Each structure stands twice: as C-alpha cells, then as structure tokens.
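One structure, pasted below without further comment.
Excluded from the complex is one protein chain; the other protein chains are retained at their positions.
Then we have chain A:
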Amino acid sequence: MIRSAALAATLALASFAAAPAALAQSGKVTVVTSFSKDVTDPIKAAFEKANPGISLDVQNRNTNAGVKYLDETRSNPQTDLFWASAPDAFEVLKSKQLLQKFTPTAEGIPDKIGAYPINDPDGYYFGFAASGYGIMWNTRYVGANELPEPKEWNDLAAAPYYDHVAIASPARSGTTHLTIETILQGEGWDKGWQTIKDMAGNFQTITDRSFGVPEAVNSGQVGYGIVIDFFAFSAQGSGFPVKFVYPTVTTVVPANVGIVANAPNTENAQKFVNFLLSPAGQEVLLEPSIRRLPVNPAVYAKAPEGYPNPFTDPRFKSMTMFDVEKSGKRTAVVDTLFDQLISFQLDDLKSVTKSIHEVEGKLKAKDNPQARALIKEARALIGAVPVTEEQASSAEVRAAFSGGKEKGARQAEIEQQWASFAKDNYAKAKAKVAEAAALAN
C-alpha cells in the first residue's frame, strides 16, 4: 500500500511537472508587484494591446516580501521588474544593487511633484503615479454615531474620535511609515510625536497590513482610517460610502517602477516602463478601480470632474517638503518607536487617554486651573519620547537595528528600554489624571 501510493505520487509528480514548464517563451516580461489585481489587470491589458506578442506576467507579493524575494533570488533572477508604492523599498533595492539603470523615452513629465522628485536622480527607478496621505471615513458610521468630519491630523486626537480610528503599523506598511515621517518632519520631532501619540490614544486598532485599514473603514468596522489617497478614491469608485481629506501637513509621494539587475527580459522590461510613463499608460490610472494621480500633467485633461490634480491644486504646493535622506536614516528607529510606544502599549495608552477626555469634559463645565495643569503634565508624559531626534539617526542607535554586522546594543535590549519607558510614563500620567479627576469633581 505504502509503496504503491508512493509510486502513484511519483508518477503524478512526473506527469504534472512537464506541464507548467512548457510555458516559457520569449515574448514575456515578469513583474513583481504589491499592487492589487484591480490595478494590474487594466494596465496589463493596455500594455499587451500596445505591444502585441509580449505577455506581462504578474507576481503579487507585498512590498517587504518582494524585496526579500529579489534579494534571495539575485544569483539567477527570474523577474524583470519591481513595481510598488513605497519609495524607500526602491532605495533599499538600489543600495543592494538589485536594480539596473535606464533612461525612459517618455516626455512631458516634470522633475518634481509637490516637493518630491519624481524619478530617482541616478536613474534606477521611476515614479509613475503620485499619492498623498490623509484621513478617510465611512459616512454611514459617522452619521449613525453623530461624529464630526475631520480636517487635520490633530482633529483625530479630540474626544469624539475616541476608539473610532484605525491605522496600519508603519513597520509593516511603507505608506503609513511615510505618513508618520511626514508628520514628524512637518511638525518637528517632539511636537510630531505628541501629535501622533495624542491621536494614537483614540486608535481602535493598529492593523498589520496597509489594506487592513481601508477594508475596516469600507465595511464600517471603524469610522476613520489614516490611509494613502487611492485606497479612499478606489473605494469611492467601487461605490463604498466613504470620504477622504488631505490634511495641511501631508506630502505627495510617487509610486515607482524599476528594472531588476540582470533581468532575463531587459528589453521587454524597458518597453513596459516606457509604456507606463507614456500618455496611454498614464490614462489607465484614471480608471475608477485604480484612481491614482498620473505624473504627466497633460493627462489630467481627461480626468473626471473633482479629480485631485497635484500640479494645479494650491493645497499640494503648500505641502511639506519631504527629506528622503533623513527619513531613510531613521526608518527602523521611527517604526520601532511607534511599535514599542504605541502598538504594544495600546491598552495602557487608550485607558489614560479615555480618562483625560473625561476629565477635560468635566473641566469644560466647571473649570479648575490646578486640574488643567495636571492634565497638561499628563499629556506631556504621554508625548515624551525616549530618544532625541539626533539620537534617532545616530550611528549607535541605528546599529542596533542593522543586523548582526557590528557589535553594540542588541535590538531586543533597546526595545525593552523603550517599552518600559512608555509603560512608566503612561502609569505616571494615569496617576496625574486621577488626581485631576478628583479636583474636577
């Protein structure tokens, strides 16, 4: 029995092994992407129509897994292109020499969008669509709970939003990382963290993938989500009852495409990049299920009414200048701080925040300066960060997160220090609020 079963399995293997391998043919180009089918399908169709004989093979992986995959398969690449949102992922690939240089033929694409350069200055990757960060909300949820509509990041820290907000963890979502970094750069390190932590006290959940947030907002499980714009626009395009706003402190960042070093079909890969940046390729971005902002200003002439245009809309001009180098240096530190101070301490942080909201509510009815001072101290304790801006990008702190190359502090040690810093501070803040509550009664 065992032997015959094993034999049958072997035979089955042999007969099936032949089938998929036969697919290999010359007119092909393989792309690794984090984009959903709704984005890739229309572009694939348009590309194949414009380039008959070439078929586009799409491999879906999330951004981190895609980077890891290219790294593990570098000895003999089977893929030609990497195609994803987060510019820092492309920086990582470039620094690991996993991309190759190319000069696209496309014309009419400016150097910058907002304050952000569209293409890699060294020619390793190219922006093809722009995205900004903001707040989306479910109108039914907000209506049913009689909640306000937010305009700025700070609004989300107000009492009515308690337990109604969702965000993805910046460590897992390249786009949320940029949002957090934008706030930190726009408002400054200390004030930025205060804003983030004040908001965080109102979080209902912190999801572990970017799409978890719009999914929760779309289905009405949470009211508000901190997301990249196209999540909201494509949800609107599919008919979900959601709205979106860009706060003043935000930035527009390009989503990119790059050709893999030693790609097996380099020539076809170049054709794809050229197509994506051509007017024909840019127009596909306007489809309701995609809804990204083209980088070719001329294409906006064909956009439906009310489509945001970062090249003419004055809001986008005032948006924050984004320092890629600064962000790149402290990526791991910022993400780990967020997780250790917020994600893994969320219950404590929420419970203090809730009491603060209650006390502040009472103080509105009957003021008490002493209680107000205590609340202010409590807020300062909550907002405190265990490292300064200089330390965050200093060599010794960064070394702890860079893997096993240098001796020094271990990641786990530093994390434990930061976690207990936050835990102590939240406990102290809680005590201050309790004191204030006694005074306010």
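One rule holds for everything that comes next: a contact is a pair of C-beta atoms (placed from the backbone, for glycine too) under 8 Å apart; a residue touches a chain by one contact, two chains touch by 3 or more; residues count from 1.
Rule of thumb we're sticking to: contacts and distances are computed from a predicted model.
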Per UniProt record, name of the chain withheld from view ["Succinate dehydrogenase", "Iron(III) transport system permease protein", "Amino acid ABC transporter membrane protein 1 (PAAT family)" or "4-phosphopantetheinyl transferase family protein"]
"Iron(III) transport system permease protein"
I'm checking contacts with the chain that's been left out. Which of A:Gln100, A:Thr205, A:Ser351 or A:Asn368 qualifies?
A:Thr205
Touch with the omitted chain, as defined above, among A:Pro160, A:Gly237, A:Pro279 or A:Gly328:
A:Gly237
From the list A:Ala50, A:Ala280 or A:Ala419, which touches the chain that is not on show?
A:Ala419
Sole touch to the unshown chain from A:Leu99, A:Ala171 or A:Val397: residue A:Ala171
Residues on chain A facing the left-out chain by the touch rule are 1-3, 5-10, 12-13, 16-17, 20-21, 23-24, 30, 34-39, 57-62, 64-65, 68-69, 72-73, 75-76, 78, 138, 140-141, 144, 169, 171-172, 204-208, 211-212, 214-216, 218-221, 231, 234-235, 237-241, 289, 332, 335-336, 343-344, 401-408, 410-413, 415-416, 419-420, 423
